[in-house]
Every structure is written in C-alpha cells, then in structure tokens.
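A single protein chain has been removed from this complex, and every other one stays in its place.
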Amino acid sequence: MTGRRSIALVSMLGFGYAFLYLPIAILIVYSFNDSRLVTVWSHASLRWYGALLDNDQLLDAAWLSLRVAAVSATLSAALGTAAAFALQRLRPFFVARGYEALVMMPLIVPEVLIGLSLLLLFVVLGNTVGWPPERGAMTITLAHASFGAAYATVVIRARLSQLDPSLDEAAAILGATPWRTFRRVTLPLLMPAIAAGWLLSFTLSLDDVVVASFVTGPGASTLPIVVFSSVRLGVSPQINALATLIVAFVSCLILAATLMARRRSA
Amino acid sequence: MIDRPARGAAPVIAIEGVAKSFGAVPAVAGVTLDIARGDFFCLVGASGSGKTTLLRLIAGFEAPDEGRILIDGEDMTNRPPYARPVNMMFQSYALFPHLSVADNVGFGLEEERRPRAEIRERVAAALDLFDMGSLAARKPHQLSGGQRQRVALARALVKNPKILLLDEPLAALDKKLRERAQLELVALRERVGITFVMVTHDQEEAMSMATHIALMRDGALCQVGTPRELYDAPQSRFAADFFGAANLFDETAGRTVMVRPEQMMVSRAHPSRTGVLAASLANVVFLGNAYVCHCALDSGKAVQARLSPADMAALGALSAGDRVYLSWDPAAARVLTS
Partner (left out) sequence: MTMAAGEARGLRRVILGTTTTWLALFTLAPFLIVLAISLVESRFGVPPYEPLFAWSKGLWPVFNGTLANYATLLTDPLYLEAFGSSLRIAATSALITLTIAYPMAYAIARARAEWRFGLLMMIILPFWTSFLIRVYAWMELLNANGLINALLIKLGVIDAPLTLLNTEFAVHLGIVYSYLPFMVLPIYAVLERMDWTLLEAAQDLGAGPFSAFRRVTLPLSLPGIIAGLLLVFIPALGEFIIPDLLGGPGTLMLGHVLWTEFFNNHDWPLASALAVSLLVLVLTPAALLYRTLRRAEVTS
C-alpha cells in the first residue's frame, strides 16, 4: 500500500470508530455529571447512580429482565442445538430448505411483526385452550426464546458444519453408539458455539423492547420497557447512569467470553 | 510380540457380490473378493474407482445395496460400525480435538467399559509402541503431522482389532516422511500380525507396501494379485499403464503385447534377432540413476526405453534424430489377456 492511500484508509477507520464510540463515551461521561440538566456540566458526582439504587421500579425491572434473559437463553441454546442437527440431517432437499426458511424466519421478520404475531398467538391460545392464563414473564420468556433460538441456530449450525464428519465415524468404529458419540465427541466440540449462542440470545433478550411490549401483560415490565417509556419523555441523567451500567455489564460479559474463547482455542 | 497367525485357507474378509450406488451413480458394482489373514492388502485405483467406498463398506459406514461382507465367517452386513471387530485410520486422522493424546487412544477402550487401570496400562503400552509416551498429555493441535499419524495408528490398534483399515494413511505427510512411514507401516504389520487393508491412489506406494493388491476401476475389480504379478503380468492395458510405463504393441493376431521400458534394448546396429523395430530417437531424459530414451517408430508410434548409465555409455553420444534399433528378449514380452 502506498503511503498516501494508507493514511486515507487509517483516517477513515479512525473516523468510523469515533462515530461508533463517541456517542456512548459522551453518555458515560455525562452520567457522572451532577447537574440535573443533561447538557450542562457542573461537576463530577455519583449522584445519579445513588438515585438508581433508590429506584425500586428500575431494580425490579432489572431483576425480571435478568431472569427472563437467563431462562429464554437456555431455551434458545437447547432449541438451537436441536434445530442445527435437524437441518444437517433433513432430507430431501426441498424439505430441508422449507425447514430452514421457517427456522430463519425470525432473523429477517421485523420485530413489530414478531411481537404482534406472538401476542395474537397467546391471545388465541388463551381464549381457546385457556393457556397461558395470563401474560407476563412467562410469555416474554417464550417470545424471546422464539427469536433467540433462530440466532442460536445460526451460530451452532456454523460450527456443526465445520466439524470433520470423520470424527463421528472415528468414534463409531472405536465402539461408540450414536448416543455415546453425541455425548463424548459432538457435544463437547459444539460447546463453545452453544455457549456463544446462549450469550447472544441472553443479550438480545436483555435488550428487547418491542417484542416484550407486545407480549407482556399488566405488572410485568422488563428493564428495556421501563427505560423506553422513560426515554420517550426525554433525556434524563438517571437513564445516563443506567445506560453506563448496562454498557459496562454487557461489555464485561462479552470481553470475558471472548478472552475465554481465545484461551481455549490457543 | 504377537505371533504371526498362520495363513489359513479361510479368508479373514470375504466380500460376496457387494454393490453400492449413490443415487444413480454406482460406486461399487458387484465386487467379490477374499482377503487372507495377515495380508497387507492394498486397494488401488484412480479417484472415483470405488476403492474408498469398498473400504467404508468393510468398516460399516455404508450399507451395501446387494451382497454381503463376512469377517471371520460371520456376516457383518447389518452390523453398525461400532459392533465390528475392525478399526480404521482416517485420511484426516480424525483425532478428537478436545481430547488429549492419551484420551484419544483410550477412547475405544472406554467404550468397551474396561477398568480404569487396564485402560491406563494399554494406552501407555500403545503409546510406547510408537515412541509417543512423552506426549500423552498433549492435544492433537500441538503435534506435528508425523506425530498425529502415530497417534491415529495407536488409537486404531489399541483395541486389538482383527483388521485395520487405512484410508490414504500417508497422504498428509510430506515426501520424505512418507517413505519412512511406508517402511514403518510394513514393519508394524509384521509385528502386530493382524490384517491391514489400505486404500491408496499411489501405485508406487501400493507396490512397495502390499502383499496383495486389488486394482479397481469404475467400481469393479480390474485385477487382483501380488505386486510382482500386477507389474510383470498385467492382464489389461489399464493395469499395464497403471503400474509404471508400458510399451504396448497391437499384433495382427488381435493380441496386445507389453514390453516394459527397462526390458527394451537399444542399439545402433541391427541386432541379430527377430522382431527388431527401427526407430528414430526423439530425445533422452536423464533421471540420475537411469536414462529414458523416447523414440518414434516409422509408423509414428512412441516407444520408451530405460537404460542404465553403463548401457548408455556403451551406445556412445546420441543426438535427436539418430537412427536406432529397438529389440527385446521374447521372454520379457507379456501378452495381455484382456
């Protein structure tokens, strides 16, 4: 690469990263601003973090969000694993294609459509078979699992297709039955992908406003729902503090997972 | 040391009229073949000849459409791979990347639910056999190609199978390592005494290692015999060409005669025997330990002769276009039967 062009490229890259990170950085800096006015800097303080701790509504919502995310991510990872296997084994070709389209549907369908369609499902089910009896944490969990599973499938399937098929055969000829082969060879080799699928579904669940708003019922507000309704009214320093905490939490989670994955593969 | 079993009359593998196609494509078409106990048996052929499918049928990864496969007289046709007294070394080695060398080797014994102490002992013994004892705790990705190959072998042999199947076991090694590994595999078979069935596309590898060779083409057996038989007495043009260079002459009686280049004699003067061919020299290729003379008959047909440096020196300086006479000892000529 010649010098002038590489300078141009590096500055484009720098501009891109600044564009990606500056808004969040500014938000984090202003979360330590004591002023009630978000845009006027008075002096640094932890005032808004203190206010967060007293906000019971937010804390309850956060706790609910974590529980929903953990359960739905676990469901997603299990379903994603099953779907990845199903897609690998399905014959004939057109059946596999149709199945694939159905599995991948939540990836391309707009969130509003997923939310609306699942809500209508729960309403119709509730009216006809009496289940679910009410909408709330459980319906949110199921809804999150339904799109989380699609993302988990993509991650797990990618790994499954990379596995050397002769590993299965090697296990078989060394005496392992299909079930034993799955437990001793396939599952351990898929584990990093299953964990990644879990993490992806977890963060997606933790971040979802739209689907949760549709399928929730009275009394069950996840953190994003509470944040969203507050943000719609305008910016507030308390949300800055909360946003900083969420960014820190998720970043730590992702960095830890990445480092762990790198150490494993090294 | 395990005593080498006597070569009995009963074959260890009997393949009876086995056919297998994938969709409309026949991969193996009605193969009947016996493999004797203690053989180092090579299946050779070009890619797509069905040799790998035949090996996978013996292993049980594929089920035959027709025919049966017996091992030690027992019908294996409907047995899954994990219930056959056969082990296999894969072309990719197929070492489990998440398990250590020792756990890889012990994998099959654990499936047999052997006691821990026995597993440890047998794994250690198998690793020692291949000088890999010090690397027992390593993971596969921390090994060199040659070391991986040895682990794959140790893993396949530790269960004392009746038959070891090898799918292109040396393909992943570089040329120098490969030659040594060929000798080691032959010595290993002598030592463990069991039957080896190896698939290779490399005719030289098959010739140098096998006790018996089956040459395959289009899913069928082309010729079965010892390496000498296949080289000296090929039955078909295909077999003649597959194992080294061959000069083929169609005679008026409808037969075809083969003369290997090293049996071909070159002289400047007309030799005093019958069946001499006049030719002009096209070029001479120096191979280090030999010379190959490419000649053209008056009919235009190309013929090669392989001469030792001493024979070449006796001929004196040759240049392209020189007139030469080609002849051979009638005993060295082979009539192809098909």
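All chains are identified by letter, namely A and B, in their written order; residue positions are counted from 1 within each chain.
One rule holds for everything that comes next: a residue touches a chain if its C-beta (ideal position, glycine included) is under 8 Å from a C-beta of that chain, and two chains touch if they have at least 3 such contacts.
Fair warning: this is a prediction, and the values are worked out from it, not measured in the lab.
Trainee: Who touches the missing chain here, A:Val123, A:Met191 or A:Met260?
Mentor: A:Val123
Trainee: Could I get the residues of chain A that touch the absent chain, sorted low to high?
Mentor: Residues 1-2, 5, 8-10, 12-13, 15-17, 19-21, 23-24, 26-27, 30, 37-39, 79, 82-83, 85-86, 89-90, 99, 102-103, 105-106, 108-114, 116-118, 120-121, 123-124, 127, 142, 145-146, 149, 177-179, 182, 203, 206-207, 209-210, 213-214, 224, 227-228, 231-232, 234-235, 239-240, 243, 246-247, 250-251, 254, 258 of chain A touch the chain absent from view.
Criterion: only the chains that are shown with their structure count from here on.
Trainee: Between chain A and chain B, tell me the centre distance in angstrom, where each centre is the average of that chain's C-alpha atoms.
Mentor: About 54 Å, centre to centre.
Trainee: Mind pulling up the chain B residues that touch chain A in the complex?
Mentor: 59-61, 80-84, 86-88, 90-92, 94-98, 107-108, 111-112, 155, 159
Trainee: What does chain A use to touch chain B in their complex?
Mentor: 164, 166-167, 169-177, 180, 184-185, 188-189
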